[in-house]
Structure formats: C-alpha cells, structure tokens
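I have placed the structure first, in the form of structure tokens, so that the comments after it can refer back to it.
So, chain A:
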Amino acid sequence: MSNMHVTAKVNGDEVEFLCDPRETLLDVLRDRLNLTGTKEGCGTGDCGACTVTIDDRLVCSCLMLGVEASGKSVGTIEGMAEGDTLHPLQKKFVEHAALQCGICTPGILVAAKNLLEKNPDPNEEEIRYWLAGNLCRCTGYDKIIRAVQDAAKEMREAS
Partner candidate 1 sequence: MNYHTPSSFSDASAIAASAKGKTRFLAGGTDVLVQMRSDIITPDDLIDIKQIQGVKDITKNKDGSWTLGIAVTGAEMSEHAEFKKAWPGLVEATDLIGSTQIQGRATIVGNLCNGSPAADSVPAQIAAGATVSIIGPTGERIMAVEDIPTGPSKTSLVHGELISAINVPARGENAGDAYLRFIPRTEMDIAVVGCGVSLRLDNGTITEARVALGAVAPKVLLVDECSKALIGTKLDETALKKLRQAAENACNPINDKRGTIEFRTEVAGVLAVRTAKKAYNRAQGK
Partner candidate 2 sequence: MAEVNLWSGLRQFTDGELLIIVKADTVGKMLDELVSIYPNLEPIIEAGVSVAVDGEIVAGADHTPIKPESEIFLLQQFKGG
C-alpha cells in the first residue's frame, strides 16, 4: 500500500505527514517530523523512552501506528517547556542530577508531567509505580523520584 496522508496536532501545532501504514508514531515523530527528542529504547513497549501523550493520555509511541494519530493531539518532550520557561520538572531534574546519560529523560519527564496533572501530591510508591514503565539504567531511580517529589511540591506551592 502506498503512503497515507495524516493530519494531527503535535505540541499544539497542526501537522500533516505522509507515512507507510507500518510506520509507528515514533518513526513518524523522529523521521518524518524531525522531533528526535522522543527516543527508541526497545520498540516493544518495555522501556518507555518513547513516551508521548495522545489527547493527554500516556502511550508508548512505538506501540501506536503513525496513521492512528489522525485527528489526535500528540504531546512530546519538545512541547514541555513554554518558550524559555522550563516546566518545573525539567528544572528539578537538572538541579537534582536526576539524569546521567539522559536517554530515558524525555520519556520520564513526559510521564511524570502526566502524573502530576492527575495527582499533584503523589507519594513515593505512587511515583515509582507510575514510572515503572520507564527504564533508567544509570541512576537507580533515587534522584529521579526526589526530583519529581520536589517539582510536585514547587507546583503545589505555586498554585
């Protein structure tokens, strides 16, 4: 089958692209739309490096076809900061050294942001289980959990 034409919203912007129906949303984001902040770690939904939101719900973009994004609103790491203003999670991840190599960081940030939108005051266990699908091989997760807790606190205090 030839390529299909798809219209969607990515980080608030209207986008159009052509893709082979076998291409995943991850392939489309990275190779068609040049949004390489979303990473591929496994291609099978086991690592979470490709985490994005579809209509504000978390998904692994490797487990969704590009054509399925038709008419949907996709959120990626590139849309997380507002202009020059970093999201508190982004700020806290740097401050807490919550990343070492940084390859899992975009997926974890997108997932953590989604958590805090649903639960502004998660406890440690809730954060750990929410992020269980985001593998990090460098940090042992300790500093990631602390950064999420600290960002949540700052966001609660600001609101």
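In this text, a contact is a pair of C-beta atoms (placed from the backbone, for glycine too) under 8 Å apart; a residue touches a chain by one contact, two chains touch by 3 or more; residues count from 1.
Here is how the candidates were picked: all candidates are chains of the complex that A comes from, given by their letters.
Model, not experiment: these values are computed from the prediction.
One candidate from 1 or 2 touches chain A in this complex, that being 1. On the chain A side of its complex with candidate 1, the touching residues are 1, 4, 21-22, 24, 43-46, 48, 51, 54, 57-60, 62-65, 67-68, 111, 114-115, 129-134.
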